[in-house]
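One chain of protein is taken out of this complex; the other chains stay put.
By letter and in written order, the chains are A and B; residue numbering begins at 1 in each of them.
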Amino acid sequence: MQTLILTLLLALSLLSQGAEVSQGAEVSQGAEVSQGAEAPAERFAIDTLAYVQADNGHELLAALSGHPLLEPLRPDGGWLSQVENADELESVLAQLEELAGRPAMSLLEDLSGGGVAFGFGLRRLKPAVTLVLEGASPERSATALQLLVDLGLELKPELKHVLAAVEQRGDVRLWKLDQAVIGQLGSRVGVSTNERSLLVALGAEREPERRRLSANEAFSSAFAQLHGTTDGAGAHAWIALEKLVIASQLGGDSDLAELALLVSDPGAQGLLGPGISSIGIARSLAFELEVGADDIDLGVIAESLADTAASLRPTRAPVAQLDLTASGQVAHALLYRDYATLTDRRAELIAPESLPPFSAQLAELDTLFGGLRLAEDVLPDLDPWIEVVSRRIAKDAHTPPGIQLPAIAVLLHVQDAEHHGPTLESALQNIVALSNVDRAQNGLRPMLMRLQREGDRSWSTARWADLPEGEVAGLEYNFAPAWAQVGNRFVVATHESLLIDLFDELHATDTDVPKASSAPPAERLSVRGPVLAELLRNQLERLALAAALSSGGDSAEAAGRIEPFVNFAQGAALEVVIEYGSTDLRAGLSLVPADRKAALQEAGR
Amino acid sequence: MSARLDELLSPLASDAFDASAAEHLLTRVEFGATPERVAEACEAGLKPTVAGLLEGAAAPFDDSAQTDLIALGRLDLAQAWWLGRLAGEGGCSVLRERLTLIWHGLFATSQAKVQDLALMLRQNSTQRELALAPFPQLVRAMLVDPSMLVWLDGDQNRVGRPNENLARELFELFALGIGNYTERDVLEAARALSGWTVSGRAARCRERWFDGAPKTIFDETRNFDVDALVDATTSQPACARFVAGRLAREFVHPNPETDRVEALADLLRATEWDLGRCLSQLLRSEWFFAESNLRARIASPVEWSSRARRQLGGGPARLARAQAASRMGQDLFQPPSVKGWDGHRAWIGAATWIERERAALRWARDPSTPAAFADVERADLPAAVFARLLPERPRPEWAAALERDLDALSRDEALRTLVAATLCSPEYQLV
Partner (left out) sequence: MLNRRNFIKGGLQVAAYAQLGPQLFSAPSARTAAADERILVVLQLTGGNDGIGTLLPTGQDAWYRARPTLSRVAEGAHELESGFALHPSLGGLSQAFGEGRAAAVHSVGYENPDRSHFRSMEIWHTGLVPAVTRGESPAKGGLGWLGRAAVQLAGRHRTEPTAVHIGSGPTPLSLRTPDAQAPSLSRVEDLRLEGLDDDERARLALLAQARSARPGSDLRFLRDTARQAADLSDRLDAAANRSSAADWPATDLGRRLQLTATLITGGLGASIYGLEHGSFDTHLDQGPTHANLLLDLDRCLSAFHAELAAAGMADRVLLYAFSEFGRRVAENGTAGTDHGAAGPVLLFGPRVRPGLHGTPPDLTRLQQGDLPSTTDFRAIHAALEHHWLGLPLRPDLPAPLATLLT
C-alpha cells in the first residue's frame, strides 16, 4: 500500500515539475482530436514491467487524505508536509491557488479527472517511464494547463527558450527536454522518457493489438480479476515480477532477486510462512487499492507461482479453537507452518547453502528430545496449522515488567498426544535448563523452573526471580513462559496466566483435531488496535522518554509524536487473509474500524 | 590556612577576570558556554559566578527517570539520558553531573561484567548524590555499592576465602595510589571487606561470612570492618594527595605541578574534605587561570559533545550523540577497565579521530544548526561561527583559507562547512 501511495505522490510531484516545464505552451482551446475511449492499458506496450492505473486519481487522493481511519495520523501541517521539500511544494501550491482563485485539488481534478496511468518498461535496455493524465474534458484540461503554464512563467522565467521549441506532431504538442518528453493532446497530458511511448500513451499513435499491454495474458487475466470490483476510490497496479527481476539484475540491483530466495530459506519459511515467502517467485503481481468510506483494502494476487514449494502450502482451512472475542485480545492468527515437510524434503526445498546450518540446528535440537529425533519422530505428528493468540494479561502476584507487552500463546495440535505431549514438555524444560547453564557461566541469574499442578491439570513454568517491593523490572520480565499439554494440544505461552485462561477455553471446546472448514485454505491474522492503544497509553511516559532520547526533543514533544499512532491504533483493526489457490496466492490486507466485527471471527464461527 | 596555601592557591585579581577567563572557567566547569553566558559571567564577576556554579551543584536534583530507564532496559538509552544531563539539558547542574562523571571514571565500574542496568544506574545515582560529599563518605558508599561488589568480586569475599580484588583497587586505584600500602595491607583490608553479598539489587553484610578476627592495616591492629577501613584509608596522607591530583587533572592540567597538588591536598585536609570550599578556592585561583593551563586538556568525547551542545543548542538526538561518544572511545557505564579512561592524548587515535570528524559533520548537518545562526548575514558567518565555537583564539590561517573557499558555496553549505571544520579542528579539541 505504501508503494502505491508513494507512486501516487510521485505522480503528483511529477505533475508539479511538469508545471515548470510546460510554460509558454500555446494550448489550443478545444482542439478536436481523436482520442480512443479504450482502457489506458491499450495505450501501453506489452513489455511494460510495472503499470499503475487510477481511474479517478484526485478522488483517491481526496479519499485517502480525508480518511477517518488515517485521520489521527494526519500531521498538523497536513499530509503534504511529510513530502520532501514540503515547504517548496506548499508555496508552489499556494501560488497556484492564488493564480487560479480556487483549490489546487480542483485543478488536479480538471487535469486527472478522467484517470491517471503510469507505466515503466525497458526500451532498448533503457528505462522508459510514462505518466499520462486524462483530463475531465479538453476545456477544463486546457484551462488547468494554462494556469500551470502561467505559474511556471512566474517561477522560472529562464526556461522560456526551452519551452518555446514546441514541436507539433499532428495534433500533439511536444516539448523535448534533456531527459524527458512532454506531450499534450486534447484533454490528455503526458510525460515520458521515451517519445514513442508518450505518443502511444496519449493515443496519437497506436501499437498493433498484439503489442499492447492488454494482449499480455498474465496482465489481462490478473487485471480482469481486479478491475471493476472497486466501488469507492481506488487504484490498480500490476508488476511483471519475473521480468522485472531480470531487468533489475541487468541494472546491477539484486534486491528484487533476493526476494525470490526467501522461498528456499528455512528461516523465512518458518517466520513468514509459505505465502509471503513465495511472493518473490510469482510471475506477476497485481495490486488493488480500494479506499472505502470507512475502510481501506489492499488486495494482492501473486500469479503463476513456481511449484517448487507447493508442498508447503495448505490444502484445507481449519477452525479457530480460541475465543476471538476474549477481552484484552490484541491479535489472533491461524498460521500454516509445515515443518515436517520442510525438514523431510529439505534437500529439495531448502537452498544448498542453507542446508548445512539447518541440519546442524536440527541435530542440536535432537538432543532436547530424549532420544527421539525431531525430524523423524516428532514433527510429523504436529499439525501444520498453528493458532497464535496475543492478549493483554491481568496483573499477578509476581514482579511485573516496567513496560508491559501483550502476552502470546501458541497452540499446536499433536497426534499421539499421550506420547508426544510429555516429550515436548520435557524438551522445553531442557531448553530452560540449558540456557540456565549458559547464563550461569556468564555470571547471569537463572530462571526458576517449576512444575505446577492443580486438580487434573499440570504445567511447567519458568520465571525470573521476583524483585523486592518498589524495584522496577526490565523488559525480560515480559517473558515468564508456561507450557502444558491440554488434551491433544500443546500450548506454549509467554505467561502462566494466559496459559491458565486458555486451559478453560480449550476444555470448553471439543478436543478432537479441528475439523476442516469448508472455506478455501487461507491463513488469517487479525490485529485489534484498541487493546494495543490502551497498553501504549498506560506506559506513554516511559515510551516517550525512549523516543525523546532516540529521536530528539523532550519527553513532552516525543509523547506528542507517539500519540497519533496510539489514536490510530485506538480506532483501527487490521485483517490479513492469505488465500491459497492451486497456482496463485491472494493476500488481502484490510484496515477497518476497530469496532467492526473481525472478518476472522465471521469466518471462524 | 597556611601561608603556603595562600601563595599557591591565591585568588585571581578581580580585574583579571575578563571574557577569556570567563570562557575558560565555564568550559572547564560546564564543558562550554555561549557568548551570552560568557558576557553574563563577566558582568557578574568571578566570585559570584563560581558561587553560583557551586550553589547549582549543591541544589536538589531529580534523576527519577532512572526507573523508566531500568524498565526500558537499554544501556544505550541510559547513556543517552546521562549525556543529556551532562550537557545541562532539562536545566540540571552541569557541575554536579561533571563531578558524577569524575567519580564514575575514578570508581570505574562496567556494565560489561555487572550486566544489570539497575545496579549501574543505582551507582550513578549514588555518585550524583555524593558528588560534593566528603570523599570518605563516597568511598564508603562505593565499597558497599552493589555493582562495585559484583564488578570487583566483593560479593565473593568471605571469611577464610578472601578475595583481594576490591581491597587492592581501593588502595591502588581509588584512594591512595601505588607505593602507599603494602601487600599485607591489601590482604588484611580484603578481610575487613569480607561478608558482603548482593541480592535483590541490594548489598548487605552477612555476619557469618564476615571475618571478625583482628587485622593489621597501616600498622594499626583492630577488628577492622568497612567503616574502620574507610577511616584508616582516607586519613592516610596519600589519600588527600591522590584526590587532589585527580581534581587538578580534571579541572586544571593533565600534568599538574606537585606543589600545587600538595597545596590542594592541604586544603582538602584543612576543610575536612569540604569539596565545595576546595573547588571554590581552586576555581578562583590564579593558578587555575594561568596561561599554561589554558586549553591544556584534550576534550574527552563527552566533553566534546556537551560543549558543542552547549554552544550550539539543538544538535543530533541524545542517543546519536551517546553512540558517537562510544565510537570516539567513551562508552559511559562501560569504561575499558577498572582504571577508567586514560584520558588526554589517549582519546586521540586514527580511528577515533575519524569518529570526531564524523561527529562534527553530523552536528553541522543537523537541521537545528542553522537555527543558531539564523540572524547572521551571509558575510558575517565566519566571524559568528568562530565567536560562538572558538572565541578568543588567535584566528588560525585555515580560517582565512576556509573563508576564501566559502564564496563559492550557498549560505547553508558555507555554514555547514564552517561548523564542521571548526568542530573537528585540532584547536577545538583543546579545552
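One rule holds for everything that comes next: contacts are C-beta pairs under 8 Å (C-beta built on N, C-alpha and C of every residue); 3 or more make two chains touch, one makes a residue touch a chain.
On a predicted model such as this, the values are computed, not experimentally measured, just so you know.
Student: Report, in label order, the displayed chains that the undisplayed chain touches.
Tutor: Within the full complex, the chain not displayed touches A, B.
Student: Among B:Arg96, B:Arg140, B:Arg168 or B:Arg246, which one is in touch with the chain left out?
Tutor: Reading the full complex, the residue touching the unseen chain is B:Arg168.
Student: Check the options B:Pro134, B:Gly177, B:Gly276 or B:Pro336 and report the residue that touches the missing chain.
Tutor: Candidates B:Pro134, B:Gly177, B:Gly276 or B:Pro336; residue touching the omitted chain: B:Pro336.
Student: Taking the entire complex into account, which one of A:Leu271, A:Ala360, A:Ala394 or A:Leu451 touches the absent chain?
Tutor: Residue touching the chain left out of view: A:Ala360.
Student: On chain B, where is the contact patch with the chain that was removed from view?
Tutor: Chain B touches the chain not shown through residues 164-165, 168-169, 172, 296, 298, 329, 336-339, 342, 344-346, 348-354, 357-358, 361, 396-398, 401-402, 404-405, 417, 420-421, 424-427, 429-430.
Student: List every residue of chain A that touches the chain not included in the displayed model.
Tutor: With respect to the unshown chain, the touching residues of chain A are 356-357, 359-360, 363-364, 367, 434, 437-438, 441.
Keep in mind that, in the parts below, only the chains that are shown with their structure count from here on.
Student: Could you grab the centroid distance between chain A and chain B? Build each centroid from C-alpha atoms only and quote it in angstrom.
Tutor: 49
Student: Could you pull out which chain B residues touch chain A in their complex?
Tutor: Residues of chain B touching chain A: 65, 67-74, 77, 80-81, 84, 89-90, 113, 115, 117-118, 150, 200-202, 316-319.
Student: In the complex of these two chains, what residues of chain A are touching chain B?
Tutor: The touching residues are 401-403, 442-444, 467-468, 471-476, 539, 541-542, 545-546, 548-554.
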